[in-house]
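Only a single protein chain was left out; the remaining protein chains are all shown in position.
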Amino acid sequence: MKAGTGRVRRPVPAPAIHSPEGSSIPGEPILSARGITKRFPGVLALDRVDLDVRAGEIRAVLGQNGAGKTTLMNILFGLVQPDEGQLYLRGRQVHFRSPHDALTIGIGMVHQTRKLVAAHTVLENLVLGNPGARGFLNLARARREIGELCQRYGVVLELGARVWQLSEGEKQWVEILKALYRGARILILDEPTSVLTPPEVKTLLTGLKALVSDQGVTVLVVTHKLPIVMAVSHAVTVLRSGRVVASLRTDEATEQILVRHMIGKDVSLRLTKAPVEPGRLLLQVEDLSAFSDKGLRALRGVSFVLREGEIFGVAGVTGNGQEELAQVIAGLRPTAAGRILFDGHDMTLRSPLARWRLGIGYIPAERAEVASIAQFSLVENTGLNFHFDRAFSTQGFFDYARLEQLTERIVDTYDVKAPHLHVQAQNLSGGNLQKLILGRVLSRKPRLLIAHLPTQGLDVEATAFVRGTLMETCSQGAAVLLISEDLDEILALSDWIAPIYEGRFAAILSRGEADAETVGAMMAGLRSEEAGAP
Amino acid sequence: MLELLTRSFEASTILVLAALGELISQRAGVLNVGLEGLMLFGGTLAFITAQSTGSYILGVLAGLAVGGFLGLAHGFFSITLRGDQVVSGMGLWILSFGLTTYIGSPYTGPLGMERIQTPFGLSPFVYLAVILVAAAWLLVFRTGPGLAIRSSGENPSAAEVSGINVAAIRYLCVTFGGMLAGLSGATYTLSYNPVWNYNFLGGWGFTSLALVFFSMWNPWILLAGASMFAAMWQLSLSPELVLPGILSRYIWRTLPFVTTIVILSIISTPWFRTRWGLARPEALGRPYAKE
Partner (left out) sequence: MRLGRYTLTLEPRPTLSPLHAVLTAILAIFVALALSSVIFLRSELGALSAYRVIFSYAFANPNGLFTTVHRAIFLLFCTFAFLVPLRAGLWNIGLPGQVYAGALAAFAVPFALQAHEAPSPLLPPGLTVLAMVLAAAVAGAALAAFAGILWAKLHVNEILVTMMLNSILFWFVSYMIKEGGPYMGATAEGESFLLPDALRAPTVLGVPFTAMLAVGAAALLDLFFAKTTLGYKIRAFGLNPAASRYAGINPVTLPVLVFVLGGAFAGLAGYHNFAAIPGLYKISGNYGYYGDLAFYGIISGLIARGGAAAIPVVLLFAGLSLGARLVQGQLHLPFGVDYALLGLLMMTFVPFLILYRFRIALRLAPKALPQISADVPEA
């Protein structure tokens, strides 16, 4: 079957977004939120958030990962219930018990992860769950109705194509059309451009503008990407750590202003890494490419080098290839192209076990699912990195006594709060589990440490501890590949900083060259200097 | 030769009924590896009921009832409690294996009732099976509820945000699948081979399971596959009809099982996996949690 074409035709040219008068639609709030608060175990996701969306505008909701954007949208769509606060539609209070209620009122959502059935056709996906589809499927009538809709909104879709055949941009349009077919007049898009190519982004933005200006649809776009905000929105609300920090008209904002709101002025640089005389060349990565689990290109030709004593910081929002980068260097994912040299030897094809033996340590981002075994005790978890160690495994027997001693040392040194050594790992808090994992991996005295999101979800104390430990490892001659979303962390710890965006390094900056705004901008895809290896 | 054909159809009916039920259940995303157990139970209870009451209809109903009940139990464990579906299925098999051994042992022996009428030489179950295959195909591929079923098995989260009650759909499908498995067992003990012996299925439930995988979850391909397997089975029972004198008849008896392994392996190779993998309900066997 042919893939869909997904072209967008604009039947009427749209007015300029940045014109002083704004768009020619009355500025009455169509959707409002007051005092929205949401708590999850251990974290305050949203803190008294107020939001006003005017009819017929495109409002951007901007913020870093963890700022609360998706939670807020899920509340607006009825997927999640707020702990406090109210929602209003055209001034009347509304309450959503489930997406069904939101859909009935006319709110549709296109989620960050595709909620389409990949194996089914476009038409089947559009029809799924529609009130009209109760008995026998009248696909002919659906085809007609959808055809009219496509005409009206200026969308071109091949209804008979299977969704897995479509490009990401086309899939997006299917989801948008699905919402419109259900009668949505308010469209919420959660990170719509995160998996789109630049031309697809252009198509999307043009189409959104047309939807709004020609059809009077209201659009909420959630994103962390500044170019999107500047290109398409009429107004922008900036969220940081669950609070609204700014709400302004896009034509009154500049990129700099927005970045500062997004990241916050209090960039704490208390912990700084002392510059170290770089030692031997330890790691050389040449033109590395790899595919993600979905079969898409996640890494597109990444190259860099790392010397003993250095920390190389890869800064970026999750989903730009970091996971694949870490896994490829750890040996858990095959390369599509490129080489990895460790200490001068090509180790591109070596197994994970061989890499542990060579002195490469890996701290994955998924603490509970990959880095540890939930039902194992602390001692047994330590064993994950020592089962192949001659000192612990003699003549087939596992020296649990020695393992216990080691675990005790780790628990002491790394301040892991646990009732005793034989408690199961799943009973530890995230922070303590991470400390255990860190201690365990570092006990191997690795020469290269891959740390992926090492302080995510940790409290201030644990975070400082982990960062301090990373720096100490370097002072003892190891090298660290730090992959993080936390700009503070990257700036404080790294000798080299590489913002990653869509599988490529935007640049490789030395410590002196980098500052929060530059790196933040590159992480968001604003500037891209092709930098050669240092 | 005609005898061979009719017996093949009878045999394939048993496979088709059980596999069809499992197909629908799997299309909704629930895997039941204990199919053999449900068939054993359905067949045993049907046999006992029929013999005790003298009524075939009651026997069939008993088989349907117990199959549905076990399917519901499996659904409860898998959907509501979100337990490991393989563990639950295996548990059901072992449970049924043991329990039917116990319940059925006093009834070991022939059914002792007048054979069921066979219009055109085939038992009514054969026709029922074909009708069910057609009905299943219509339901799954041509109706709104069928689309909901398929979507629940592919991407339950997508179905949920489209307003579909995934749990309800899965419960319905797994219970219905159980009923068909019970019916399949009843067909075996009441019609195909009306003699009760412990573990009378000897692994046919697992063969049905394999057939579901082979069929790429399409009822018509399932019918074709079951027919071929049943024909092979009957042939292996009396190879002298086609290939006299070659190989001991015991070696022939292994033919259907060897073929099953071979086909299972072939469809698992990378080349096939992509094609076959596309037909496989993506969320099969994975517990779904509404966020």
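Annotations
The chains carry the letters A and B, assigned in the order they are written, with residues numbered from 1 in each.
Going forward, a contact is a pair of C-beta atoms (placed from the backbone, for glycine too) under 8 Å apart; a residue touches a chain by one contact, two chains touch by 3 or more.
Since the structure is predicted, the reported quantities are computational estimates derived from the model, not experimental observations.
Within the set B:Q117, B:S248 or B:T274, the residue that contacts the chain not displayed is B:S248.
Across A:N427, A:Q476 or A:S510, the residue that sits in touch with the chain not pictured is A:N427. For chain A, the residues touching the chain absent from view are 28-29, 32, 34, 52, 81-86, 88, 91-93, 95, 330, 332, 351-353, 356, 362, 364, 369-376, 380, 383-385, 387-388, 393, 396-398, 400, 424, 426-427.
Against the chain not shown here, chain B presents residues 33, 77, 80-83, 86-87, 90-91, 94-95, 97-103, 105-106, 108, 198-199, 202-203, 206-207, 209-210, 213, 248-251, 253-254, 257-258, 260-261, 264-265, 268-269.
Convention: only the chains that are shown with their structure count from here on.
Chain A and chain B have Cα centroids lying 44 Å from one another. Chain contact summary for the complex, chain A toward chain B: residues 79-80, 99-100, 103, 109, 111, 114-120, 124-125, 127-130, 133-137, 164, 178. The part of chain B that touches chain A in the complex is made up of residues 142-148, 150-151, 154-155, 157-164, 278-279, 282, 291.
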